[in-house]
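In what follows, a structure is listed as structure tokens, so that the remarks can point back to it.
Of the protein chains in this complex, all but one are displayed in their positions.
Moving on, here comes subunit A:
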């Protein structure tokens, strides 16, 4: 009886969200898996079943490997840079001022910097894309190139030079993401008891030691979460690539990413079955990444 009451209670809360989740998340996933085994063009009432043909074609598709290369580079570089910058900024903003009176403080003007760092986060990605399009503009009207040309330099093809495009794109992603993680880490740092820092400072630890010996180890869980978030973001990049890059993925496929290719394949080329196969591949890539990250970085929790 008690059991029934307990589950009835739980069920009462869960029924609606679970149903919504199943209908709008799980079932589209299942349908995508199903469609990836067909040659559906988006219009046929009865898609033809083709088995694993889409997947064999995918593994021989230059564009697919190109996209994986892009995701690989973004995955290696972007989270690392974002986390490093965010940690440094968060440390400076919260603890970098050293101990003055009671407790730790940030560097001078830290409240102002907090706003500055967070500003990109409140902008929609599409706006960020348009903004950086103006900054990266290749002629004399570009924010950077205008300055470069005034100083007598050659204009730089930020997005049109295939060796530069991906790095320009990553720079924008970093710029946009850092603010959020500064806030996240700031919250994490304020949860660290002040006595730790005071005790360490009394023992003669400098800011450097404080950061590496106290802040970093105690923020581990937060950093891990940030890593997973950023990794998943690295598998996305849809809006930025769509708005900012040369015809969504160029030049020479230097910024090709899977979500944009899925969109093009399904809706421009009417190959929904093949696009679904790409989606399934992306699903497994993302899941594998998340599981691996959580597994590899797991360890005993520190009780504070």
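One rule holds for everything that comes next: a residue touches a chain if its C-beta (ideal position, glycine included) is under 8 Å from a C-beta of that chain, and two chains touch if they have at least 3 such contacts; residues count from 1.
Basically, contacts and distances are computed from a predicted model.
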Notebook entry, point to check: The complex lacks one chain in this depiction; which UniProt name from "N-acetylglucosamine transport system substrate-binding protein", "ABC transporter permease", "NADH-quinone oxidoreductase subunit H" or "Anti-sigma factor antagonist" does that chain carry?
Noted result: "N-acetylglucosamine transport system substrate-binding protein"
Note to self: With the missing chain put back, one of A:110, A:160, A:224 or A:286 would touch it. Which one?
What the structure shows: A:160
Item checked: Contact set of subunit A toward the excluded chain (per top definition) -> 6, 11, 15, 18-19, 22-23, 26-28, 30-31, 35, 39-47, 133, 136-139, 141, 145, 155, 157-160, 162, 246-247, 250-253, 264, 267-271
